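Shown here: the complex without one of its protein chains, the others still in place.
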Amino acid sequence: MSSAVTAQAPAVPPRIGRLRPGPRDAITDVAGIAVGHATLADGPIQTGVTVILPHDGDPFRERVPAAVHVLNGFGKSFGLLQLEELGVIETPIALTNTFSVPAVAAAQIRATIAANPKCGRSLPSVNPLVLECNDGILNDIQALVIGDDHYRAAIAAAGPSVPQGAVGAGRGMSCFGVKGGIGTASRIAALANGAMATVGALVLANFGRPDQLIVAGQSWGERLAERLRGGRRGEEADGPEKGSIIMVLATDAALDSRQLRRLAARAGAGLARTGSVYGHGSGDIALAISTAYRLPLDRLAEMPAVRFVADGLLDPLFQAAADAVEQAILNALWAAEAVTGRDGNRRRPLLDLLPELESHP
Amino acid sequence: MSSAVTAQAPAVPPRIGRLRPGPRDAITDVAGIAVGHATLADGPIQTGVTVILPHDGDPFRERVPAAVHVLNGFGKSFGLLQLEELGVIETPIALTNTFSVPAVAAAQIRATIAANPKCGRSLPSVNPLVLECNDGILNDIQALVIGDDHYRAAIAAAGPSVPQGAVGAGRGMSCFGVKGGIGTASRIAALANGAMATVGALVLANFGRPDQLIVAGQSWGERLAERLRGGRRGEEADGPEKGSIIMVLATDAALDSRQLRRLAARAGAGLARTGSVYGHGSGDIALAISTAYRLPLDRLAEMPAVRFVADGLLDPLFQAAADAVEQAILNALWAAEAVTGRDGNRRRPLLDLLPELESHP
Amino acid sequence: MSSAVTAQAPAVPPRIGRLRPGPRDAITDVAGIAVGHATLADGPIQTGVTVILPHDGDPFRERVPAAVHVLNGFGKSFGLLQLEELGVIETPIALTNTFSVPAVAAAQIRATIAANPKCGRSLPSVNPLVLECNDGILNDIQALVIGDDHYRAAIAAAGPSVPQGAVGAGRGMSCFGVKGGIGTASRIAALANGAMATVGALVLANFGRPDQLIVAGQSWGERLAERLRGGRRGEEADGPEKGSIIMVLATDAALDSRQLRRLAARAGAGLARTGSVYGHGSGDIALAISTAYRLPLDRLAEMPAVRFVADGLLDPLFQAAADAVEQAILNALWAAEAVTGRDGNRRRPLLDLLPELESHP
Partner (left out) sequence: MSSAVTAQAPAVPPRIGRLRPGPRDAITDVAGIAVGHATLADGPIQTGVTVILPHDGDPFRERVPAAVHVLNGFGKSFGLLQLEELGVIETPIALTNTFSVPAVAAAQIRATIAANPKCGRSLPSVNPLVLECNDGILNDIQALVIGDDHYRAAIAAAGPSVPQGAVGAGRGMSCFGVKGGIGTASRIAALANGAMATVGALVLANFGRPDQLIVAGQSWGERLAERLRGGRRGEEADGPEKGSIIMVLATDAALDSRQLRRLAARAGAGLARTGSVYGHGSGDIALAISTAYRLPLDRLAEMPAVRFVADGLLDPLFQAAADAVEQAILNALWAAEAVTGRDGNRRRPLLDLLPELESHP
């Protein structure tokens, strides 16, 4: 049955909301954004690295504005402290498994030094930015296999096309008891002053108990939990949530870090609509960046003159953020393939367990 | 048609979630909590005051732990600064219209002085706690009619039974273009260690654009907006959201202020499921209190020895908070009656516009 | 002896730091800022209102960027919630006694409605902004005498000249057991890119135990406490701190609200150098605004194109903020006259008790 699902014309999830997606329905619809994965899939090693590049320049020298909204801070991210103080990112945004955050942060330090030999000496030290979920069910997370090479490979692979599902940092992730991972989506917002803006989302989805699942407003959780209870070895139907979700938003609208924090907070609305109540053990974190302007590292360089979007115009962007996040989560669930990893633990795609969702939309 | 709706056996909204409500399905299922309203309904004056009492003692002398989570800070609440620093409330929680916050805060000061003549002299000054929504569509908010009497009347009326809908502070509130107001609900949570706890919610619902409405997962917004567009004089179908929602949670579980902040944050999940994306102009604020213990005003008095709930046990409380808030919003919409106020502005009950919801659940 | 102090050429406090003050050594050295007081001094009534106007236009229609930093949130300020969300102020900044916050907030609402009749209807409701200290030792704070008239009188009196000491909201304030009140100062900062900027401070000083006092680095607290212990009726040498301090910073540098929050945080350094450790019962709050640009109420109006100061250039502004706050506190202490108020309670000027400070600098 599973093969039937993935073989022919792939099933597509319901379309969320009334806003129009961009041409790729991906975070890369925000011009300049690139996404790359490095995926490790070998027996008990089911993990990886995903990077999101804000532009094709050096992010250490040309910073973009950024903000974070922490829905639930049960997480081990690196770099949020300085991001909150200065309102910028200085590296690509990197995603990986919980115990590999140090390795990826070290890789970012090395990459920044390689490009900026005075970093940490006459230039300021770089602020690595790594977010994570725990893929310890499918992946032997204690093996600590991620290293510099995987970060560099993800950077080298970055481009406008975004593979979804069990790829990159999403390789070993679980979501609602089925296979989670990487999902992306975008929405076009029309502002009251006639301007248009794109909001893109990319999620690393590793959250949710089976019985919580809501798809496009409909509660499928009971049915999913029941089928998992009667399920195969290596699956779980119950137990506390031990997952997390990282939600990255990007927009081409000219927002400052305060406004980006407001935008990031709306990721929580999209997340809630898939069934999450931001469980205790779930590191639920939303990050938002704008590509509309860049801030120079050199404090004596001329600053850009920026005309920000008025706060009174933000509502369509807020709707776009919530809808894109909800859509990106569904896209992750629909795109994921079955993965068997550590100790025979196994996660199937959602449609394997709920095939009736294929014809649902 | 409207009369048909309200006359016979009243329609009840869908039941949200799988947790069981308390005996009243109200915030007063948390033992000791009392709620009172003072309602003004006279032509262009459609407003009021609602109070929530944490216990039947003097809240200035026996404080209860509290926390706030601000989803969107477009609001004029009074008292949150000190609440965040000290983690307690010192007065009943009062709700009213935006421009009457000062009057109700002054009433709280006078009431506290009356009961504690040294307040502000040898005793500390009291921290009033007043939250608000803007009822300026139906109510002549500029008239500033609320005064001490209305606050005292609401206190005098307080008890375990909670009238819902267009009462108290909810008298003039709008929600999704129809009549909003006061709603309440509760849920019983079973913790993993065998303990039971109650979470109650009371909302002052004044938020949402018609086209955003979701009821129990189903999107009714398009249909509602369409019917309002073809609607009566004094109604609005479109335009930016100018509302707000105040969500008060209470629990008998022994939580400290850090944990109560975590609980309050889950109100945002329940709110999102009704269609909100926490609009720019909407003051969306969640407050949470615990009745499990009290903290004495006198710094030399013995402090209680408290055994808090472990954070790892909080998930059922988080689910209860989200579900109770979503339920309370629906209860407010179902309980509201039609109100015509300032300049003939008018809000009908939701079921007037969407009668098919009567038989929906 | 006291008369000798105030009669002849007035003593001046030590000059703090190495930065140059502006021409007035006052917050009004920031062009456009005006300050006004209304003072009530009649037996047990020793209180008032102070206002700070950001410019001579309508602050509701032309907002200026703002931020708050809360050192210790034991305080009853009104308006900080929305200020933090939107990063602007919409009214003059008003200071008064703790229990009169509601009256002054109501006065601000009335004044805004008078100038903008659609406020709270088709225009958004206004966010009053009132900060406070408790003058309950000298003033009969329970009498609640402040009203609309006093707010309007303070506005009418506003100008570039800033009376200091026991005036306006400072009338009944105590500081280190002696007479506190209003103080102001300014500093000129030279940035590394050659630009100049002014930082002004105005404080409402009502904090500190006598034994904590530090003047320009020298600890005078022990001596002050000793002399107060041997002092006159109506004075206090010991006991817990029950005061507060409000510190308002203004600058003509183009900072956004994130940067203004950073600037406001440096007020804490200046405050600490006078002996404060931000006592439990002291509401220690710093507010910062920039006059470099204005943000229109109308969301469809064109936004200004702003070239912000680079964060890497902020250090001289941070030094100016700390120094101006420390100086403003000393200025308040030096300017204060003796006040006898409620129940014969009495506060003398600092120099009455420590006359050796006259010749100190």
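Every chain is named by a letter (A, B and C) in the order it is written, and numbering of its residues begins at 1.
As a convention for this text, contacts are C-beta pairs under 8 Å (C-beta built on N, C-alpha and C of every residue); 3 or more make two chains touch, one makes a residue touch a chain.
Please read all numbers here as calculations on a predicted model, not as lab measurements.
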item: Sole contact to the chain not displayed, among B:Leu19, B:Val35, B:Val64 or B:Leu86; value: B:Leu86
item: Touching residue (missing chain; options A:Ile16, A:Ala38, A:Val51 or A:Val70); value: A:Val70
item: Touch with the omitted chain, as defined above, among A:Ala103, A:Val199 or A:Val248; value: A:Ala103
item: Given C:Val30, C:Ile45, C:Ile182 or C:Ala265, the one touching the chain that is not displayed; value: C:Ala265
item: Chain A, residues in touch with the chain not shown (by the definition above); value: 70, 72-82, 84-86, 98-99, 101-103, 105-106, 109-110, 113, 119-121, 124-125, 127-128, 134, 136-137, 141-142, 144, 242, 281, 283, 285
item: Hidden partner interface residues of chain B, rising order; value: 85-87, 192-193, 256-258, 262, 295-296, 299-313
item: Absent-chain interface as seen on chain C, which is shown; value: 18, 71-72, 192, 211, 214, 217-219, 222, 240-241, 262, 265-266, 268-273, 276-281, 311-312, 314-315, 318-319, 321-322
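Throughout what follows, only the chains that are shown with their structure count from here on.
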item: Where chain A and chain C are represented by their mean Cα positions, the distance between them in whole Å; value: 45
item: Centre-of-Cα separation between chain B and chain A, whole angstrom; value: 34
item: Computed distance of Cα centres, chain C from chain B, in Å; value: 35
item: Sites on chain A at which at least two other chains make contact; value: 192, 262, 311-312
